[in-house]
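Read through the structure below, which is laid out as structure tokens, and then see the notes.
In this view, the complex is presented without one of its protein chains, the others remaining in place.
Let's turn to subunit A:
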Amino acid sequence: MNIVVEAKQIKKVYGAKGNVFSALEDIDLTVMEGEFVGIMGPSGSGKSTLLNILATIDEPTAGDIVVDGINLTKMNEEQLSAFRRDKLGFLFQDYNLLDTLTVKENIILPLALAKLNVEELERRADEVADKFGIRDILNKYPYQISGGQKQRTAASRAIISKPNIILADEPTGALDSKSATDLLESLKDLNEQDKATILMVTHDAYAASYCNRVLFIKDGKIFTELVKGKRSRKEFFNKVLDVLSALGGGANDVI
């Protein structure tokens, strides 16, 4: 199996001399193709910083990141933008849909930006819309649909360009439990059937229990790692809760 993400010795330091705050300290991370990895940790542990760095939205102070064989630290702004567009899919807590575009236009945006031809674009839009069950709202605008539908739209947008990796930042954070479960099931299907590689930051143990592997971060360092293995989702959920209580501090909102 191929390595999709390989991060070595990542450091992120904020502030100037005298008043330095270290958000990440020597983080190593490897994600294989087809993995569904969760990153958990209390507020301020550095999990979102890590995701932003992997997403090339933020730059590490030190360390190397290789995604799909490409070293991110050596790219300029334009190359990074193209990289994000072609290799990464994003899912955010606040959906990040463009208000002025219809659901369909939002979904196909990455392909339109990549200047794909229209037929291919329409075909893929239908394909992902079916996958997430949003075919009948394709011509609606974001202000006309519910939170769960918005997140499924965002998920469709994230996968339409067939990215090497999907990065999800608290995707269930703003959803009710039914919508959250629907979304997580969809992500699981995506992972299992389409072999999509997913990296998800969450502080919800229930969401984390859908992953194959969960990394725990505390104060910018890797605290521990849990692998689901042959366990059922329920057992894995309890395991995650155990680690969280050991982790303590700020991670009280487990459910």
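The rule is simple: a residue touches a chain if its C-beta (ideal position, glycine included) is under 8 Å from a C-beta of that chain, and two chains touch if they have at least 3 such contacts; residues count from 1.
By our rule, contacts and distances are computed from a predicted model.
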**Asked** Which listed name, "Ferredoxin", "ABC transporter permease", "ABC transmembrane type-1 domain-containing protein" or "NADH-quinone oxidoreductase subunit J", is the one UniProt assigns to the chain that has been left out?
**Response** "ABC transporter permease"
**Request:** From the listed residues A:K12, A:K47, A:K131 or A:R157, report the one that touches the chain absent from this view.
**Result:** A:R157
**Prompt:** Of A:A82, A:V227 or A:A246, which sits in contact with the chain we cannot see?
**Reply:** A:A82
**Request:** Using the touch definition up top, pick the residue from A:V13, A:M32, A:V66 or A:L101 that touches the left-out chain.
**Result:** A:L101
**Message:** Which parts of subunit A face the unshown chain closely enough to count as touching?
**Reply:** 55, 57, 77-78, 80-86, 88, 90, 92, 96-101, 105, 108-113, 115, 117-118, 121-122, 141, 143, 157
